[in-house]
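Excluded from the complex is one protein chain; the other protein chains are retained at their positions.
Read from first to last, the chains carry the letters A, B and C; within each, the first residue is number 1.
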Amino acid sequence: MSLLFALAAAVLFGTGAYLLLDRDLVRVVFGVVLVSQAAVLTLVASGLTRGAAPIYPLSRGPVSDPLSQAMALTAIVIGLAVTALLLVLVLRVVQAYRSEELAEVAVREAEREARLERLHEREHAEEEAAAR
Amino acid sequence: MTALSLSLVVPWAAGLVLALLDGRRRLVGWVAVCVLGANLGALVVLAAAVLPDDPVVVTTGNWPAGVGITLRADALGVLFALLSSLALLSATVFEVLEGVRERTFPGLVVLLAAGLTGVFVTGDLFNFYVFFELAMTAGYVLATYGGGRRELGAALVFTTVNLLGTFIFLLSVAGVYHVTGTLEMSGIAARMDEVDANAAVLLAAGFFVAFSVKLGLFPFHFWLPTVYTGARPAVAAILSGGLANIGAYGLLRFGGELLPGELDLAAGALIVIGSASILYGGVLAVSRRTASEMLAYSAIGQVGYVLVAIGVGGPVGFAAAILYTVVNALNKTLLFLTAQMRGALAGATFALGALSVAGVPPAAGFVGKLELFRATAGSPALVALFVLGSALSFVYAFQTYQYDFWRGERRGRRSSAPSRASSPRSRSSSSRWACGRSRCSR
Amino acid sequence: MLALAQDELKQILAHSTISQYGYVVTLYGIGGATAAGAATLYVLAHAIAKSALFMTAGAVTVATGESKLSRLGGLRRRMPALAVASGVAAATLAALPLTLGFSKDELFFAAATEHGRAVQLLAVGAAALTVAYIGRFWLGLFTGPLQTQPSAPVPPLLLAPIVVLGALAVVGGIVVEPFARLAEDAAAATYAGPLEVAPAYHAELGSENRMALAAWALGALILVVPRVRAPLVGAFARAGERAGPRRWYALSLLWLNRVSDWAHDREVRDLRNSIAAVLVPAAVLIAIALAVTPTRGSYEVGPVALGDLPIIVLLGLGALAAVTAARDRGRLQPVLALSVLGFALAGVYAMVGAPDVALVAVLVETVLAYVFVGVFARLPPATVRRPRRRARNAVIGAAAGASAFAAIWGALSRPTATTGVAAEHIERAPEAHGGDVVTVILADFRGLDTMVEVTVLAVAVVGVASLLSRGRAW
Partner (left out) sequence: MSVILEVVCPRLLGPAAMVAAAIIVKGYSDVGDGFSAGVVVALAVALRYVTLGAERAERSLPVLRHAPVLAVAGLLLVLAIGFFPVAFGEPPLTHFPRAGEPVVEIGALELTTAVALDVGIFLLVAGALVETIHQIARLVEERRA
């Protein structure tokens, strides 16, 4: 069983990583969702004692690990919080750059930086000239 | 115990209330400063109790350790908490003086302080994770502060990369829980010996990646320059002087306490990665012309020293790592804040910070460098590396200083040349704050 | 040594710094306990003195607007405090007695003596040159006829640190104690057992006074007698013109800047590559870890029963949904696929005895779908262009998945720790007046986690409000 859970979590993580590398920012958010699901699945799997739900009165036989479930719950909530935040952030970035393509965002940043660099070079040259 | 609880609950509750108020009002800003001051005060009281005696240990709800969450304030944690609190306080004072631009800023900084304090005083692995998330989430929102294109772009990179880092951390937490059956740090440390090498090393690798991303070590650093140059100076100071401490603290706590065997195993790799960071950060910082960009690359180089010190290990190595982290965080806070200002006072402060980065006494950075030299005295290669790194930091710090401040002075002189009597400095110092406010000629 | 020929103030000092760091490297090259101690002290003394002198240069430039030594002079009367303070600093660098610098040269000579005559001679020569260029710097600034009228007094802010540094050099003490104490304590926390972090330096006088005297005499000679200095400097400068260190220094700086620029231009700055730069090294680290540790017998398939079939099917469905979400380039379809994934996982949780997790997973999935659909209303429709570098992404994704698989499977293959705290949680739940152990953990045993968790939710909502309506909540 541990192999299967590990395999499923790894597939989620791998596809999540693949999506994180996409140029489309919305797909990056999908990637974060998948990676967080992988983490939650791993948390549940980490307490995999395969028993009844840990609710009193306890049935005979094995009981599932309640602690890993509590951790999984917390992780799900945090995952929801950060995903919603990231999605809204992506929306604002798309609106600000008028493009949801990462590549274009990067290109604009590079252009801006190059402009800044040239400006500084020029200022520096002027300073040198003035000093002489 | 009271001081420990207060240091958590005061910023926590106050931050929530502040988040409802309009932070652009001056009063709200100063209340936030007072809360941060109170947090700092509580931490000082806590430190006074912790440093001479034993750590303060509390388990929530009167349950036995392990069942409840253990809060444990020891010297290492309190030191980092104090340091981060100080960084947040100074950044907030700076921003309140400049004029807060967004409603949520004060509340978020105060909540960030609560999260950071929690991270440093908890003795429970999963509790560490949730406090860590609290601090990071506040950090993600703060990175958008200003709301311009640059800030948003930087915040996006910061958020995505660090989210990946925290999920990797969470995966390792799940693994550690599975192999040890506990979440309490001292319990984990005791049980980790029995875990076989393969699983332990894989989990350790996960933690290492997560904290390296936070710190911005060489192969994981690519997000860092974008973010530190894109964010507003106060936010950059908060991120580098406060939030980044989690990375160094995590490496020390997890490497030194929970997984010492794995740390020894990986010492060589740590030294290699640390050296790469030192050289890479130093070399790239040299040709940067804007102060914030130089600082961003310098940050990469500086954490390299910490990693090398941890890799060298032993009491001296750890002490050097801690000391260097402290000094580095203070330097970065100071420099990010002063880099955007002009005038004699700002210039002198920047110079002081730059001296500190270069490791020149009596600036604190020197003490850190000295400890590093002591820690590595046995290895000529490392000493040569440190000397080279110091030389690089000397070069870039002063190049930037010259570009930014002396040029500013000269410019001031030219413009007031006709009336030589009116000193250029008095002019520039009078316009110091005004100039800092308008983001100075950028 | 080139410092002798320089005119620009800061250049003198910069060259001198190079030579001083040369000393340190030499000392480490000599090796041995004496040398190591000397190197430490050297770094210390040099740094104090040099920063004071740099600031002196800065202060003088600020006050006079001049930065060339030949156009400065006679400032002694105008700036007495500065003159004295920087004089002390210069004396430290020149290793005159009664300063911290004296002991540093003392140790330097001691270390050199251990290594024979040649090193000794070299050491004396180097020290003499130091005396000479520092003397030239200070004398040129503060003595002789007044060259340029200072247009303003030295600002006290600039003067103060210099005076402090000068005083420091004379006292020879350092202020590291509080820091060292703090570091000691903190390090003791992570490390069992006390340790000592006191910066120790040895200041005992050896029998090397003769060397020191020789150095001063030589230095003073170079300094005072222009006839000695002129040919020396001239020769050096001529050599420098052709292939000397002066050009080499400038070239190396230029070269350094070029390398730096080059590396910066090639550096990846966008999000995708930043993420790849996390995933790829992480995968490499995991691979290395796998390679260096024994793996025999540490991976187990784990027991599978026939009754587990529904779980297996649901896990498979989840994986399929994940792949679908990754392959479909639309907007809503991937969200749908993610929902399917969420419900499939919720089914898995319900079946492994985690009904609480299943309930929350379903609820959260629904909220998330609402948020996604709401935000999509404002996003432009997806472009169906075929992405470039799809293969690269797939390879990196596969590597990340494989390393995650190795790490997760490796951890899960360990038998669950039988003495885990979870057993105690179950046992103690009635003491907390609760029946559902998971809820008791969330509200009582680990209530602090829950408090932080909901605060994270609150902070995220503050962030959403901050981004969407500039922080106005309503």
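Following the convention adopted for this analysis, a contact is a pair of C-beta atoms (placed from the backbone, for glycine too) under 8 Å apart; a residue touches a chain by one contact, two chains touch by 3 or more.
These numbers were taken from a predicted model, which means no experiment stands behind them.
Chemist: For the unseen chain, which displayed partners does it touch in the full complex?
Modeler: A, B, C
Chemist: Identify the residue among C:Leu315, C:Ala337, C:Ala400 or C:Val464 that touches the chain left out of the display.
Modeler: C:Val464
Chemist: Tell me which residue among C:Ala276, C:Ala289, C:Ala325 or C:Val375 touches the hidden chain in the full complex.
Modeler: Going through C:Ala276, C:Ala289, C:Ala325 or C:Val375 one by one, C:Val375 is the residue touching the chain not shown.
Chemist: Hey, which of A:Val63, A:Val77 or A:Ala96 is the one touching the hidden chain?
Modeler: Candidates A:Val63, A:Val77 or A:Ala96; residue touching the omitted chain: A:Val77.
Chemist: Among C:Asp261, C:Asp308 or C:Asp436, exactly one should touch the missing chain; which is it?
Modeler: Of all options in C:Asp261, C:Asp308 or C:Asp436, contact with the hidden chain holds for C:Asp436.
Chemist: Of B:Gly29, B:Gly68, B:Gly139 or B:Gly389, which one is in contact with the hidden chain?
Modeler: From the options B:Gly29, B:Gly68, B:Gly139 or B:Gly389, the contact with the absent chain belongs to B:Gly68.
Chemist: If the hidden chain were put back, which residues of chain B would touch it?
Modeler: 1-2, 5, 8-9, 12-13, 16-17, 19-20, 58-62, 68-69, 71
Chemist: Which residues does chain C use to touch the chain missing from this display?
Modeler: Residues of chain C in touch with the missing chain: 355-356, 359-360, 363-364, 366-367, 370-371, 374-375, 377-378, 428, 431-436, 439-440, 442-444, 447-448, 450-451, 454-455, 457-458, 461, 464-465, 468-469, 473-474.
Chemist: Across the whole complex, list the residues on chain A that are touched by the chain not included here.
Modeler: Residue positions of chain A that touch the missing chain: 53, 55-56, 73, 77, 84, 88, 91.
Keep in mind that, in the parts below, only the chains that are shown with their structure count from here on.
Chemist: Pick one for the touching-chains graph, please: line, ring, star, complete, other.
Modeler: Graph shape, chains as nodes and touching pairs as edges: complete.
Chemist: Which chain's mean C-alpha position is the greatest distance from chain B's?
Modeler: Computed centres place A farthest from chain B.
Chemist: Cα centroid separation between chain A and chain B, in whole Å?
Modeler: Once rounded, the distance between the two centres reads 22 Å.
Chemist: Any idea how many Å lie between the Cα centroids of chain A and chain C?
Modeler: Here chain A and chain C have centroids separated by 26 Å.
Chemist: If you average the CA atoms of chain B and of chain C, how many Å lie between those two points?
Modeler: Here the centre of chain C sits 10 Å away from the centre of chain B.
Chemist: Give the residues of chain C touching no fewer than two other chains, as numbers and ranges.
Modeler: Touching at least two other chains: 269-271, 275, 279, 404, 408, 411-413, 416, 420-422, 425, 446, 449, 453, 456, 459-460, 463, 467.
Chemist: For chain A, give me the residues that contact two or more of the other chains.
Modeler: Residues 13, 20, 28, 38, 42, 45-47, 67-68, 71, 74, 78, 81-82, 85, 89-90, 92, 105, 109 of chain A each touch two or more of the other chains.
Chemist: Can you list the residues on chain B that touch chain A in the complex?
Modeler: Interface residues on the chain B side: 126, 130, 133, 137, 140-141, 144, 148-150, 152-153, 155-156, 159-160, 163-164, 167, 170-171, 173-175, 177-178, 183, 226, 289-290, 403, 407, 410-411, 414, 442.
Chemist: Could you please specify the touching residues of chain C with respect to chain B in the complex?
Modeler: Per the stated touch rule, the residues are 17, 21, 24-25, 28-29, 31, 36, 39-40, 43-44, 47-48, 50-51, 55, 58, 61-62, 65, 151-152, 155, 157-158, 161, 164-165, 168, 174-176, 179-180, 182-191, 193, 195, 197, 199, 253, 256-261, 263-264, 267-271, 273-275, 277-282, 285-286, 288-290, 292-295, 298, 404, 406-408, 410-414, 416-422, 424-425, 428, 444-449, 452-453, 455-456, 458-460, 462-463, 465-467, 470-473.
Chemist: Residues of chain A touching chain C in their complex?
Modeler: It is residues 1-24, 26-28, 30, 33-34, 37-38, 40-42, 44-58, 63-74, 76-85, 87-92, 94-95, 100-103, 105-106, 109-110 of chain A that touch chain C.
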